[in-house]
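Only a single protein chain was left out; the remaining protein chains are all shown in position.
Moving on, here comes subunit A:
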Amino acid sequence: MSDSQLRLVWIYPDLLSTYGDQGNALVVERRARQRGLDVARIDVRSDQPVPTSGDIYLIGGGEDRPQRLAAERLRRDGGLERAVGNGAIVFSVCAGYQILGHEFINDLGQREPGLGLLDVVSVRGEGVRCVGDVLADIDPRLGLPPLTGFENHQGVTHVGQGAKPFARVRIGNGNGTGDGTEGAYNETVFGTYMHGPVLARNPHIADHLLKLALDVNALPPVDDRWYEALRQERITAATQPA
């Protein structure tokens, strides 16, 4: 393939691109290009092998059956595990987040093995589906401003010792465990329940992924006027529901 400065891999758009999460790939790509980087975006369909030499991998949310199919095909392929072994950055949302964990409950009501790239285990929630705007504080160690997103899931995800909760919710459900955690992360792998898409509402997270992938501490600023306006509006809407 090309020797682009940044290889951005969008996993299984045929199965896991149902809730607008393709926007995460668009935001990372745009913000990388605005910094003058040469970006190769690689969309991998579920009948194609996952390349192992990507820099950033993005996985989105999907419906229950496609989620099972995606887990089966990713396990069989093995490329994503090898990529993580090579130090790649992975950012996952909702169904994709669950797949990166040890296991989740599939559409047949059975325990489905995940990829084990993130120390989380997901089960199906007993209560009502979690739907709505979320406001959360990201783990202060990451030095990022508050997280805003839209959640739409039935899953409940427990974070193990080998991962840290990504954020603590102020408004909304997040992991659905009742302890206020939302998402999970380790050195290179991130998971969240947030749609929106989440990187459009939180461009600092997109930049954080870029910094990790490029191994730099700072990036040149870009015009964040509309992102900031949207963030303020959504944070206000979450704190003052109509």
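The rule we apply is simple: a contact is a pair of C-beta atoms (placed from the backbone, for glycine too) under 8 Å apart; a residue touches a chain by one contact, two chains touch by 3 or more; residues count from 1.
The definition used in the following text is that contacts and distances are computed from a predicted model.
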Protein name (UniProt record) of the chain left out of view, among "B12-binding domain-containing radical SAM protein", "Lipid II isoglutaminyl synthase (glutamine-hydrolyzing) subunit MurT", "Amino acid/amide ABC transporter membrane protein 1, HAAT family" or "Carbon-phosphorus lyase complex subunit PhnI": "Lipid II isoglutaminyl synthase (glutamine-hydrolyzing) subunit MurT"
Of A:Gln5, A:Asn152 or A:Thr177, the one touching the omitted chain in the full complex: A:Asn152
Options A:Arg7, A:His102, A:His195 or A:His208, residue touching the unrepresented chain: A:His195
Where the unshown chain meets subunit A, residue by residue: 13-15, 17-23, 26-27, 30, 45-47, 63-66, 69, 131-132, 150, 152, 195-197, 200, 226-227, 229-230, 233
